[in-house]
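Apart from one protein chain that is not included, each protein chain of the complex appears where it belongs.
Think of it as A, B and C in the order they're written, each chain with its own count starting at 1.
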Amino acid sequence: MLVQDGFRQIGDVPASDDGLREPMELKPFEIIENVVAGAKLGTKVLDKGPAAWALLRAVQPLLFHREHRLNRAARFGYQKVGSGRWTPGELAAYRQDCIATVSFFQRVLDARDGREPLVWLGWPVPVEVASGFDDVAPFVPEAFMAIANMVGTDGHVACLEAVEREGIADDICAMDRVSLGAYLLKQIPEPAAIISVAHPCDAGRTASQLMEYLTGAPAYTINTAYTKEDDDVMAYSKNLFEAIAFLEDTLHRKYNWDKFRRGVRVLDEQNRYLDEITIMNQAVPSAGLAFNLQTAWGSKITGSGNPALLESARLTHKVGRFRLRHPGIRRRVEKFRIIVADMPIVFSEMYMWIERTFGGVVVGDYIGDAIFPPIDMSSLETMMMGVARDRLYMGMIKQAHGAARETVDDLERQIAHFSPDCVIQNGHQGCKHNRALGRIVRDVCRRHDLPLLVMEADIFDKRVMSETDVKRELTAFFREQGFAS
Amino acid sequence: MIYAGVDVGSLTAKAVLLRDGRVAAWHVEPVSATPGESARRVLEAALEKAQARRDDLTRVCATGYGRHEMTFADLERSEISCHGLGTFTSNPVVRSVIDIGGQDCKVVVLDDAGLVDDFAMNDKCAAGTGRTLELLARTLGVSLGELGPRALRARRALPVSNKCSIFMELDVMQWMHQGRRAEDIARGITASVARRVAALAGKVTLRPGVCISGGVSKNAAVVRELELALGVRFVPLAHDPQIMGALGAACFARLEHERAREHDRRVLRASDPVSSVDAAATPDCAGCTGGAP
Amino acid sequence: MITAGVDVGTRYVKVCVVRDGRILGADVRELAGVFGDVVRASENAALDEAGLLGVQVRRKAVTGFGAAAAARLVRRAPHFLSREVPVLDEGVCAARAVTELVPGARTVIDAGALFVRSLALTPDGRITDRAVTEKCAAGSGRFLEMIAASLRVPQEEVSDVVATAANPYRMSNSCAVFAESEVISRVNLGVPGPDLLAGILVAIAEKALTLATRAEAAPPVVVVGGLGHMPSFLRVLGDVLGQQVSVVPMDPQLAAAYGAALLAAEPVVARTRSRGA
Partner (left out) sequence: MSVFSELRRLAEAPHNDYLAAAARAGRPVVGAFCTYVPEELVHAAGAVPYRMRAVGSSGTALGDTYFSSANCSFVRRVMDQGLRGAFDFLAGIVFMNGCDHNRRLFDNWRHANPATGFSHMLFVPHAGSPACLAQYRLELDKLARVLRERLGVEVTDDRLRASIALYDRRRRLLRELAGLRRAPEPPVTGTEFLALMLAVTAVPPEDAVELIERALEEARAGRAPAGTPKLRIFVTGSCLEELSHLELVESHGAVVVADAVCLGARTFDRDVGDAGDPMDALARRYLARVSCPRMMDDVKGRMAYTIDAVRAYAADAVILEKLEFCSMMSGENYIAGHELAKAGIPSLALTRELYGGEVGQLKTRIQAFYEKVGNRS
């Protein structure tokens, strides 16, 4: 609420023809429209196989090193397709993600135009809760954080600034503030209902509460499980049934249980591929697919159960298998192996940069480590428990919920399986629980004699630590530890 | 009748004397020794300029960080109220004040009487204040006064985006190390401070008639950036923007005096109906009539 | 072999010219004005002191916040034959200087302008752990400088002034700019200047304590960086850490530059993969 209505006329707005950079102005739905356009383009271009690969390699100098005025929008899309480091096989797999992206966001735009009701789901809510309806568009506001770069990294800052202007404190996780800001800037459509979550983190639950308040939409709160034990998962899955019943009542629509069953089958099959991809990353040298798993994580949050994602996982799996069978063909160097014990490092292309600059390979992170228990298909109840468990094993939720043991066990397991040479934690600002684990994580690393870098970056707020700063800190660390000269 | 307002901030002390609704004299000097001592000195200096004596003062109002130490004051008001009423007195169309001082930044929204209706103030972080500009100007190797003119000659704004003012210095240094133009860095600094202030302003609903006060209002570049960021053009003030707090305090001294007199009259009227004849006497200050309840 | 180390910090440029571990010439100067000119002038001053010509310096290394930018300059310096100028991490350089001069040191506390850094070393000088102050800069040398300036105490007198403090004032603010206004208001309320400055030293020492505890630092503790100049700081730090601390036996501000010069003479050995193969 910056100015009252009609104020701008009185205020005599000065002309801005002097080249001053004004606060970024976003047209309503600009970002989603760009994403849909970009993903459609991706679907077309990536179809060209080796030609697409050659093209992406050729433009690397323009888009790889830093963001500037000219490459602002294109750079993000470029990072998404692997910054020119991906092989044709990986590009073919990502094409499937593009297809899923188009279907997800196109539906959101359709819902905006009134074709069907839109339901907001907090990101730890299984998307199945809404996607099982035939005529309800699911939307995960936090997915917005993954795409706001579509207009350059200022897109995130624009959303964050909108939230700051609204007078909401900036100590909530930037991921949630970006989605709130996107709503305030009219980048995402109004919901017909909201499904919130109470766990795994305070920021998520606070953001849900604010969204319920701002939109005034009817809401149901899911009390996510604290532990992965059967009792807790059972209680959690009961919450999911209740959430579906709540949506049926609120939206006056019937849930299509057949669609649910189909989706869960696809999910389970996709999970099997993801498991194996994760295991291939554990090989020495690694299959180097952590970034691909990151992509899969993002796609799964929004489009779990989409057959295109299954296809994507299958093709990625194929790439991994090829690499492991023909280690000679892959000329990638793997000087040292890194585990990122947190969200991926601030800017998504950082893995590619590390690999290119230092020969270090990120073999796993909270997201790029996807091992899921199989789903029992025998009844709706067991399937729902499987869906609930699937979420509990998803990166970030897996580590953030419950006690520190969840994080420590996970890190211990990663260290045992991925044989890393160092650990990096980017410590995003709003993540209170993770920021409180410094000593514990340090002690784990110390026990394994692994160097640890703790950064003070924020996942999407480049004002906390810019890309340059992150690169500087990583460089210093690699030098200090003798990984680079 | 003379009313005095004394504003002792963290860096400077200011005094304003109000006679017949006009600013009779004012004085500004750096804070010295204790706030009480500074206040006394600055008040004496203003009295000297107005050729008046201490006994001529009807009422004295204190404001600023040092307000609690001024034992001689008859009343005290917060800087926020004083800045509001001061700017309102200086230009009666003012309804919103953006005050960027040394350590803090305030946005005050006024009612039609010049009293505070709503306000926002920077908390925990000092980025977006005069001190930040000063620190960054020093890093850049220019004086604070020179920062504005430099920024106005810029071709573009180099982002100085870190959230902490101390670490904004690192951003500035980085640009310097790369040999970028000082003008463009200066513009980056002013733009960044302006954005902070605009974010703060977003916490309240501004009313038309926005003005800017405080030391930073003398920095043309920041003022320009702020106008852009807020989408408004600031209304001018009749007095030096630095003395708004003290001026407001003086107006509060006057208001308080009138309230007391009104109260006495009412008491008097109740006991002696005849004396109510002079109750219609006009207030002696034309500038801030709106302040009366 | 004659080597040079250039440390471009946030406030000062430091240059050290070294032969076989011995300092031949050095220079420290404030980073004001055109960056390139300051770095070059500093380099020349150190060479002059050493009585050497630029061409005699076989290898150079740079470190510090401005290292990347400085590397370009240093590389282009006339008469410098080797075009290789490694950019080194400050921590590594500081640790190298300490292991050279204080063999067996286990903890290095680097108290510089903006950051306080704590490094844990193995007995043979390898860095095992490090911790750096988090953002929000109260408790840094820069902050001490700001406050000393507003109290009108020259930098070189701070240590003596602090020694006269009877009752260190406990800072309640973590933001340097607000802490500054807190200090000013305390001055106005009659809290003596020495107590305030001593309070800041305690705040810095407490940061160092936090960092050293985090990095599980063992004695002996060696201090480098600008604050090492201050006997008062060493005393306060010793009290807070509850153990003897010593300053590196050289100009502590030059330590990183010295370490860089030492490392420049050594062949670069990249760490090889140690596990999992």
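Assume a contact is a pair of C-beta atoms (placed from the backbone, for glycine too) under 8 Å apart; a residue touches a chain by one contact, two chains touch by 3 or more.
As the structure is a computational prediction, the values presented were derived from the model and not from experiment.
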Touch partners, limited to displayed chains, of the chain removed from view: A, B, C
Residue of A:Asn34, A:Thr206, A:Gln414 or A:Ser466 in touch with the missing chain, whole complex considered: A:Thr206
Full-complex contact with the absent chain, from B:Ile80, B:Val232 or B:Ala250: B:Ile80
Candidate in contact with the missing chain, chosen from C:Arg29, C:Arg72, C:Arg214 or C:Arg235: C:Arg214
Option touching the unshown chain, where A:Ala235, A:Ile279 or A:Leu324 are the choices: A:Ala235
Contact partner of the left-out chain, one of B:Asp20, B:Glu48 or B:Asp123: B:Asp123
For chain A, residues in touch with the removed chain: 166-169, 171-173, 196, 198-199, 201-203, 205-210, 212-213, 221, 223, 226, 235, 238-239, 242, 403-405, 427, 429-430, 432-433, 435-440, 443, 456
For chain B, residues in touch with the removed chain: 65, 77-81, 104, 111, 113, 115-119, 121, 123-124
Footprint left on chain C by the chain that the document does not show: 134-136, 170-174, 178, 181-182, 185, 206-207, 209-210, 213-214, 240
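Here is the rule we go by: only the chains that are shown with their structure count from here on.
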Chain pair, A-C or A-B, that carries the greater number of C-beta contacts: A-B
Centre distance in Å when chain A and chain C are each reduced to the mean of their C-alpha atoms: 40
Where chain A and chain B are represented by their mean Cα positions, the distance between them in whole Å: 46
Chain A: positions in contact with at least two other chains: 464
Junction residues of chain C, two or more chains touched: 68, 135
Complex contacts: residues of chain C adjacent to chain A: 68, 86-92, 127-130, 134-135, 214, 216, 268-271, 273-277
Chain B-facing residues of chain C, complex: 8, 10, 31-36, 65-66, 68-70, 114, 135-137, 140, 142-143, 175-178, 180-181, 184-185, 188-190
Of chain A, residues touching chain C in the complex: 284, 335-337, 419-421, 438-439, 442, 446, 451-452, 456, 464, 472, 475-477, 479-485
